[in-house]
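First comes the structure, then the notes that go with it.
A single protein chain has been omitted from the complex, and every remaining protein chain is retained in its original position.
Moving on, here comes subunit A:
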Amino acid sequence: MSTATESPKTTADAPKNRGKAPAGERVADWADGRLGIYSLAKANMRKIFPDHWSFLLGEICLYSFVILILTGVYLTLFFVPSMAEVEYHGSFEPMQGLLMSEAYASALDINFEVRGGLLVRQIHHWAALIFVVGIFLHMFRVFFTGAFRKPREVNWLFGFLLLVLAIFTGLTGYSLPDDSLSGIGIRLMEAAILAVPVVGSYLQMFIFGGEFPGHDIIPRFFVTHVLLLPGIMLGLVVAHLILIVYHKHTHYAGPGRTNENVVGYPLLPVYMAKAGGFFFLVFGVITMIAATVTINPIWLLGPYRPDQVSTDAQPDWYLGFSEGLVRMMPGWEWVIPGGYTLNFGLLIPLAVFPAMLAVIGLYPFFESWVTKDKREHHIAQRPRNSPTRTGLGVAWLTAFGVTTIGGGNDLFAVHFNLSINAITWFCRIGFFVLPVLAFFITRRICMGLQRRDRDKVLHGRETGIIKRLPHGEFVEVHQPLPQDQLHVLTSHDQATPMEVGPETDENGVRRRINPVERVRARLSRTYYGEQAQIPKPTSEEYHEITSGHGHH
């Protein structure tokens, strides 16, 4: 070991005792002497990472992010972010002689001229889609297990920022090749900016540097896409990971798994080996998809021209909901005195879009405000044990789903032989109604599951064996649960809802109760009240029943 740096005396002794140290050790010594790696490694090598597949979702994000950076660097070598007009003379026949921007021409060249360019482009785009899918699943894993609670709220915020930045990195990347889908997307963005009252047209001029499309937008998006956003994201990813190491990972309840420890595998060597293997598997799967399935065939889309549009002009999936908001919103317009136009058809989607994202970022703070829960939590909850939160999550997902369907209304119309008008109306109404339904249904289901857990604890598992008693009665044999499962089903704690206190004080005079506190108490009841919690069995109940007076 690298005792050398710690004490000169032992260094002097070392050669005498054991001859020349092996090369690896000397390199380690050298590095440690300059970088102090040992103490860092010692502290972190034995960090424990619990084992559950859903904890690997974050890693899927991490690895797709790495893949995105690697492939993105390659593409940057060949892409020319310029709106200058050129005539195409590459090897793709059906575009011969067309006028197009240099950006589009260089993107075509990446497909057909650059070695491996098409594959790398497809890996990059597939990895981008899968990256955001991964972020979504990871985020909802964290959400539904309550892993965002103290002390992890800040890490939740970092993650949330990563989601938002990932969406905008995707948007800017999608716009770069200047094919007709890119252009149609930028055009919609421009329209939305123009719809902002008062400052809209100034903002538009500021961002585009002139009338649409102008010559600036592609170079600007390029810098944003390859430098600005990925740079910020890289910093955030590192911060996110440091915080995970600092907080340690949550784990699911089980025997010996408490709020004070983490049970799992050490980071080195077991976890690293697994993680390294997983990285290559993720890379492999994404590459396989990219090698066999076309994504964004820009050579078929043609160069963007403001006078051309196409059906199926949608953004990538993670912005489908914003497209849907625009498609669902009736095209209301007010002309207010003075001749200003308020374009609600775009203005309202423009307001709802960030709101739908913002609620994600704010949720942990909302929940801890309602529940007044200031304790640290290191045990991942089972979603059923927090029915209100689970219901809210499903409600959000439902709203997201409805708007996403709205964004693809034309495809759903064609493929399910429906009228596009009917789908749009379904989405308009569904956006308000379905999340509410989803909330209550989910809560019901959670309650049902809690009730079943209670039954399982008290009465054991149904074995399916029917026994006939001497007096003729038939009973099913129930088998008591093993100790570890009992623990899993009963280890969660159940809080009582907050009370605002009596309406009157000790003198019978009406107390002034802050209306905000009333709301809070009301919300607290929805989290911890009777409709959200089945009291878990107490050990008295358990012993009474299992001591076995005629139960079945």
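As a convention for this text, a residue touches a chain if its C-beta (ideal position, glycine included) is under 8 Å from a C-beta of that chain, and two chains touch if they have at least 3 such contacts; residues count from 1.
Convention: contacts and distances are computed from a predicted model.
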Point to revise | Name of the absent chain as recorded in UniProt (options "Cytochrome bc1 complex cytochrome c subunit", "ABC transporter ATP-binding protein", "Acyl carrier protein" or "Sarcosine oxidase subunit gamma") | key: "Cytochrome bc1 complex cytochrome c subunit"
Revision key, fill the gap. Cross-chain touch to the chain not pictured, restricted to A:197, A:210 or A:277, is A:277
Review point. Who touches the missing chain here, A:315, A:349, A:391 or A:537?
Key: A:315
Revision key, fill the gap. Out of A:76, A:96, A:341 or A:463, only one touches the absent chain, namely A:96
Point to revise | Residue, one of A:421, A:479, A:504 or A:546, that touches the chain absent here | key: A:421
Exercise for review: For the chain that got dropped from the picture, name the residues of subunit A it touches.
Suggested key: 51-53, 56-57, 59-60, 93-98, 111-112, 118, 122, 126, 129-130, 133-134, 137, 180-181, 265-266, 270, 274, 277-278, 281-282, 285-286, 289, 291-297, 299-302, 305, 307-317, 320, 407-411, 413-414, 417-422
